[in-house]
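One protein chain is absent from this view; the other protein chains keep their places.
Then we have chain A:
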Amino acid sequence: MPRLVLSGLTKAYGPLAVVDKVDLTLGEGEFVSLLGPSGCGKTTTLRMIAGFVDPTAGSISVDGTVLSAPGAVVPPERRGMSMIFQSYAIWPNMTVEENVAFGLQLRKLPREEVKHRVAEMLAVVKLDKLAHRYPAELSGGQQQRVALARAIVVKPSVLLLDEPLSNLDANLREEMRFEIRRLHDEFRITTVYVTHDQAEAMATSDRIAVMNAGRIEQVDAPHLLYARPRTRFVAGFVGRTNLLEARVASGTLLLDGVSLGPAAQARLPDGALLISLRPQAMAIHEARPAGDGLVLEATIVERTYLGEAWDYVVQPEGTSLRLRAAAPPLEAHDVGRKVWLAVDARQVAVVE
């Protein structure tokens, strides 16, 4: 049985639906991210799962029991979940130990067991030496670990994370990403993770649900989301891409008159369509590369050095297309130079 099921979940304020018929199913122990720009409804969805917000329509069930439906909502304190907040919300008047013990004490566990489990948990998040500190005496990363420990120690049925890393600086953010994944691998808690940062979602999740304007656009494993975006929004939001208007004529995919080879992948009908071509799906060569892959003659129009890679704008001969193509730092080509563009046709994705 799936652990968490959202079906037709909707939240409307007046005529405005901020969450619009969301369907999502999480298996036991699965880690799913809700990814999207601010205002896409991801936090509202999370808060509905937690029970802080009542749905206007649809339902939320855990292990087959309905917890939220319009007019009938189990309050947060009786859901057996836990949550990590954007501000961490660790209580500044309690020590690290007291913060972590809070949920266990509410569950009326024997004192010895509380002590034991708290100590164990603090060891896992490497805070055992700081157990008697107050939050004000901890760094941002340490506070984040307290929040993690406090949420995980109660062994929740579902763990909810609301942009937990947005208050940390870049290096720490990267470290905590792996920490969150490590803890998930260790405890296998079913997790819903809300973020607007795709790198965070990619690094942590089993699957990612991309949200836009209150709807889920696509749910997929991170690498599939990148390679096979199904909608224009997903293609543009996840990674950078070239969104191009193409045509299929008698089984051949044509891009501004240039053939990209047989449109075999989906047996597409003739007509106009939109494709996504990642900058990484193209390679720039100064001489015509060997092999029978798709190669186009092109001119370098612009270039920007981004540190990790070059960002070129190239124009294939005989077209008015401007394609962004990525290249490693040592492959420097001058603007105006004629080059050969090798296109990996397998990475061409048709989007809605």
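Assume contacts are C-beta pairs under 8 Å (C-beta built on N, C-alpha and C of every residue); 3 or more make two chains touch, one makes a residue touch a chain; residues count from 1.
The working rule: contacts and distances are computed from a predicted model.
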Choices "Phenol hydroxylase P3 protein", "histidine kinase", "Fe-S cluster assembly protein SufB" or "Iron ABC transporter permease" - which one is the UniProt name of the chain not shown: "Iron ABC transporter permease"
Selected residue (touches chain absent from view) among A:Gly41, A:Gly58, A:Pro135 or A:Pro279: A:Pro135
Residue touching the undisplayed chain, where the options are A:Cys40, A:Met81, A:Leu127 or A:Leu296: A:Met81
Residue among A:Thr10, A:Thr44 or A:Gln143 that touches the chain left out of view: A:Gln143
Residues of chain A in contact with the chain not shown: 50-52, 75-83, 85-94, 102-103, 106-107, 134-137, 140, 143, 150-151, 154, 160, 162-163, 166-167
